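Complex shown without one protein chain; remaining protein chains in place.
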Amino acid sequence: MLIAAVLGWRTDVTWTASLPIYLAVAPLSTHLDALSSIFIGLLAVITISISTFSPGYLQHHNQETNWNCYWIELFLFIIGMMGVILAANALSFMIFWETMALSSAFLIVTDLSSYESRKAAFIYLGATRIATALLMTGFLWMHSLCNSWNFAQWHFVAGSTTVPALLILIAFCIKGGIWPFHVWLPYAHPAAPSPVSALMSGVMIKVALYALIRVLVMGGLCSVNLSCLMLALGVISAFWGVLGALMQHDLKTLLAYHSIENVGLILIAISLALISNLLHLPVVAGMCLAAAIFHCVNHGLFKSLLFLGAGTVDTRAHSRDLELLGGLAKSMPWTFLFFVIGSAAICALPPLNGFNSKWLVYQGLVQIAFNSHSLWIAGVAVVCVGLLALVSGMAMYCFTKAIGIAFLGRPRSQRAQHATEGDRGMLTAQALLAICCIFLGVCAPAALAVIQPVCSTAFTNAANLSLVYTIPMGVFALIIALLTIVIYWSWLSDRNGSVKHYITWECGFGSLTKRMQATATGFAENVAYTFAPLWQYHTESNIAGRDRRHFPDDISVEIHASMLLESRVYGPAVQLVRWLGEHVVLLQTGSVHLYLTYFLLTLVALMVIGVLI
Amino acid sequence: MTLILKYALFILCLALLPFLTIGWLRKIKALLQGRIGAPIVQPFFEFIKLLRKSQKVSETTTWIFRTAAALNAATMLLAAFLVPWLSFKPNFGGDDLFFLLYLLALPRFMTILSGLDAGSPFGAFGSSREAYLAMLVEPAMFISLVALSLLSRTTSLSAIFDLSHRCSLYELPVWLAGALALFLASIVDLSRMPIDDPSTHLELTMVHEAMTIENSGKNLALVEWSYFLKIVVLYGLTAQCLLHSLTYACHFSQLIAGVLSIALLFALAAVTAIVESVSVKLRWRAAPDFIAYALTASLFAMAGALIGGIYVTHNL
Amino acid sequence: MSLTIYEVVSLLSAVIAVLMLGSKSLPLQVSLFSVQIWLITGETVFFAYQYNHWEFYGVALILFLQRAVFVPLFLERILREIHVSRDPGMILPAPLTMHLSILFFGLSFFVAQNFPAPGPGGIVVATATASISHLFSGIVMMLTRRLALSQIIGFLTIENGVYLFALTQTNGLPVLIEMAVLFDILGAVMIGGVLVFGIKRSFEHIDVSQLKDLKH
Partner (left out) sequence: MYAIKDARLAGTFVVLGAWIQLLSLICVTFPLFTFGAKTIFVCADFFLTPFDAAFVVLTSAVAACAFTHGHIFFEGELVGSDPPTSANVRVNYACAMFFVLAMYGVYFCKNLGYLWVCVESTTLLSAPLVYFSRTRHALEATWKYLIICSVGISFALLGTLFIFASAQHGAVSGGTLRVTELIEAASKLDPKLLRFGFIFCFLGYGTKCGMFPLHSWLPDAHSEAPAPSSALLSGSLLNCALFAIFQIGQIVSASGNRLSSEFTLWSGTVTVIAASLFLIRQHALKRLFAYSSIENVGVMLVAIGLNSGWLFFLQALNHSIAKVSLFLLSGNIVQATGSKSLSDQSGLMASAPVWAVLLALSVFAGTGAPPFGTFLSEWLILMRAADLHYYVNVVLLIIGVSLSFIAVCMHVGKVIFGTRNPHLQCFRPLASSAIPALLVVCSLFLGLALGPLMWPLMWGSSSDPRGNNVTWRLDGENWQ
């Protein structure tokens, strides 16, 4: 696959299946070019890492499961994603798209016995089917407009293509987990086994965005409303995702919500590319597209790194609940190191890869602000900068929480106390991804050089990225590293016994118990309080005892948070359908007389129609 | 010749100003409170003293705690070399504003983690609050700096803060509002009053101090030093904004500009001292309201920059 | 207006069909049914005589044997076997069903008016009305009676209507088809009877309105 990626970057390759294989009205054909090769490369790297990770993970997994099925489904899943990336026409796309969806749905239920995973799979299946239905509609529509199934011949320039474009956009948003279609994501990703969630979160939702770029952006979509809609959705999901992540205390759910945030970022970048193209700023457009693609790759890397880390924790500490973890840094140092690298990358801290793509997004925004002559566009761009800053601040909050509560401090439970380091395969996989993160962080120009041709094909005279990106990241990284080492060795390191070990300071109150540490809930309470209305967040504290002011006997705090979107929108919709179903079956009472009555009524109706027509 | 002089001068300032500024700040506070107070160079002595002391480290901690101080110091040093916080700071390039803002986020990340590392409740309080404040204050920082960058259509700080072009009428409000926003934001970021009272030692209320409660000896020295550096960098940047708004009135030679920028730095420190002695610490829940002022100021700056820009383009 | 023999006979049998709805006891229904058959057969014979369709004598014969001889005997036998003489009540009271079917009589008249002018065979509104109303009363019978047997009778009534239509509205189907149809219906009745036995055996009654286990 890597070879294919490299190959594709050099030259465009088109392959059409030979005659016996033919999808009735369109051939099964694939097309490999610079864009697809980048994603193939990402897929390849992550596939390699998870396949080294899986064996170690599977050993500690539930016994009910059938591993041959697991591997087969995984294979199908990867094939499906590859196919979607390579598909050259709508029908091939649909084939692989559905293969991807169904196989991943099965992968979610790898643990056959658990009810949650089944529920998650059903929710996911429903969501993805709705996406497919929208896609079908959009594709058929486009076909009747363009009279071709080839993506290459689809042009979204005419006004008549707005609605199909919207349908396709929504479909990809559902698959990509954009707000408000993200509901399936926080269920599906945690329920799946960690390698799978790494693959889903790392690649699958990127594949949806890839399809967005492939079909809409490459199709030259130029509808102002759609672009603005994308921007709005992107901003909301970036914010909502990180907020949700802050509210979560299950490690994998937290990561899942963060995927929503990053997908939102990517969508923002894509929409900026479209908008700046509409503003006749091809340079900026190219930059934003590059940002989108680059962030896809980066997020793929560090998110799967984090998921693998979470998986290691899950298998070795037998819990994903932050409140039960703690002090793992001691028992699993390497996992800890990789997790810190991943978190730093996702918080976009230099000199890691997350920063570079985010920097490109910021640059795109300010460039639009600089060059647009409309006050409003510029204003919106700058405000977006502020929002992104807020989001990245929240991201840091969230990941310091994750690391601090899970890995630092002292174990909060027996499980955490007896945790052990993951085996070699697991660590190798994470190491590989971590190295990729650092490499892409330090050697951004190389990555940008790979992305360059895509932007050039998408927008004529797009930016020359090597000129845009001017930060000598490598040098700075080197300086910081050297300075740190120097300072550390000159003062902090424990040479002449200048370091005395001692217990944590406790005001001389008496030794600290592990329950005196901060909880994840408490750590994130500030944000929860600030954005309480959005999550219906409220606490019920109950302090009882004779002298409850000074010597309370027992203190209990209950926290309630619910998602309006689920409770007010999707829930009722599902209920409605179910209600319909339950009342339709009442027609079928089993009485033959009633059935004959139906017959009679139909007969009369038809006769009347026959007479009247 | 002048180049070498410039470098020497800058290194000198970098070495001295952090200690002097904080010393000066404390001195003013003492005077306002009717005490004589320690000499201005006192912080420097304390720094040396701490460097000589050995450090106590909790067994709970990991390498994060051990290396955080060093990494912070290194990063702050790099930042101090890149951010144009003095008019005569030689230009080393690579001073993109987003890069620098995220570079400043790196030590924050490490500090928060080191606060959590010992597993002590106080450190956790501090870290949580620090993260919260940072989250709230970053939009203000970003927007104000972007607003300034709108004036010179570039994101390179040294270009933005280039004194060679004088500030026109429509740029004046932008610079002022920007200065205000930056100042307020820095107050929060440096966790000074009225957000946090660095001189109190009630763990439950502290932010920065609580976070670094476990540090001692050499470790503490480095933490303190990087904190001092942060003060001068942020206040220096604010001072530069003020300096620019002054250029509306008259044009400065390099010398005066340099002197002014240091003077303004001290002035800001003095203002901080006054604020800290006349105001009381805000309730924690009220902190966002305070930060809202910073955000509003930055938005003003943005609006000014945009409208002014339109105005200019139409007049051209 | 003067009524042709066809009209008189068809209307008569239609009326009988309506009357069948009114009758409560099965044997009465069966005998009414056979009267119907007599009428229809007679009509067929007349038709054959009038147009010299010799083969229709054969049709008439088979029809007669089948419905006027075999079916009644068959039904009688079933009745004897399973000792059900009275209908265990019906979904709607008998008079009401009669009125209902009269209503449908009207509807069928309304429909019949839409049929085009008579062809050589002499389509007349009355005959069309009669045959269609047969259908309706058949269905009404099927869906108001609880007994399995009454449903069979209703079905046969429908078939009578269809046959009547074939006879009067078209001047004669191809005889082969006619025969095939007749035999098919015979088969239907046979199987129906077998099933009635089955129902009796496993439910101790032939009240089909209680067969309600399979639902949803």
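Labels for the chains are A, B and C, by order of writing; each one numbers its residues from 1.
Please note the rule applied: a contact is a pair of C-beta atoms (placed from the backbone, for glycine too) under 8 Å apart; a residue touches a chain by one contact, two chains touch by 3 or more.
Because the structure is a prediction, the values reported are computed rather than measured.
Q: For the full complex, can you list every visible chain touched by the one that's not shown?
A: The omitted chain makes contact with A, C across the full complex.
Q: Just one of C:5, C:103 or C:191 touches the chain that is missing; which is it?
A: C:191
Q: Could you tell which one of A:57, A:149 or A:491 touches the chain left off the display?
A: Per the contact definition at the top, the residue touching the missing chain is A:149.
Q: Write the list of chain C residues that the hidden chain touches.
A: Per the touch rule, chain C residues meeting the hidden chain are 111, 114-116, 119-121, 123, 135, 139, 142, 148, 151, 155, 158-159, 161-162, 165-166, 169-171, 173-174, 176-177, 180-181, 184, 187-188, 191-192, 195, 198-199, 202-203, 208, 211, 213-214, 216.
Q: Since one chain has been left out of the picture, which residues of chain A touch it in the full complex?
A: 19-28, 64, 66, 69, 91, 94-95, 97-99, 102, 106, 109, 112-113, 118, 121-122, 125-126, 129-130, 132-133, 136-137, 140-141, 143-144, 147-149, 577-578, 580-582, 584-585, 587-588, 590, 592, 594-596, 598-599, 601-603, 606-607, 609-610, 613
Methods note: only the chains that are shown with their structure count from here on.
Q: Looking at which chains touch, is this a line, ring, star, complete or other?
A: Topology of the interface graph: linear, an open chain of contacts.
Q: Roughly how many whole angstrom separate the Cα centroids of chain A and chain C?
A: The answer is 70 Å.
Q: For chain A and chain B, what's the span in angstrom between their mean Cα positions?
A: 35
Q: Calculate how many whole Å lie between the centre of chain B and the centre of chain C, each centre taken as the average of the chain's C-alpha atoms.
A: Centre separation, chain B to chain C: 101 Å.
Q: Which residues of chain B touch chain A in the complex?
A: The touching residues are 51, 54-60, 62, 64, 66-67, 69-71, 73-75, 77-78, 93-94, 96, 98-99, 101-103, 105-106, 108-109, 112-113, 116-122, 124-125, 127-129, 131-132, 134-143, 146-147, 149-150, 153, 155, 203, 213-214, 217-219, 221-222, 285, 288, 295, 298, 302-303, 306-307, 309-310, 313.
Q: What residues of chain C sit close enough to touch chain A in their complex?
A: Residue list for chain C touching chain A: 91, 107, 110-111, 114, 139-140, 142-144, 208-209, 211-216.
Q: What part of chain A is in contact with chain B in the complex they form?
A: 326-327, 329-330, 333, 336, 340, 344, 347-350, 355, 358-359, 362-363, 366, 369-370, 373, 375, 378-379, 382-383, 385-390, 392-394, 396-397, 400-401, 403-405, 407-410, 470-472, 475-476, 479-480, 483-485, 487-488, 491-492, 497-507, 512, 514, 516-518, 522-527, 529-530
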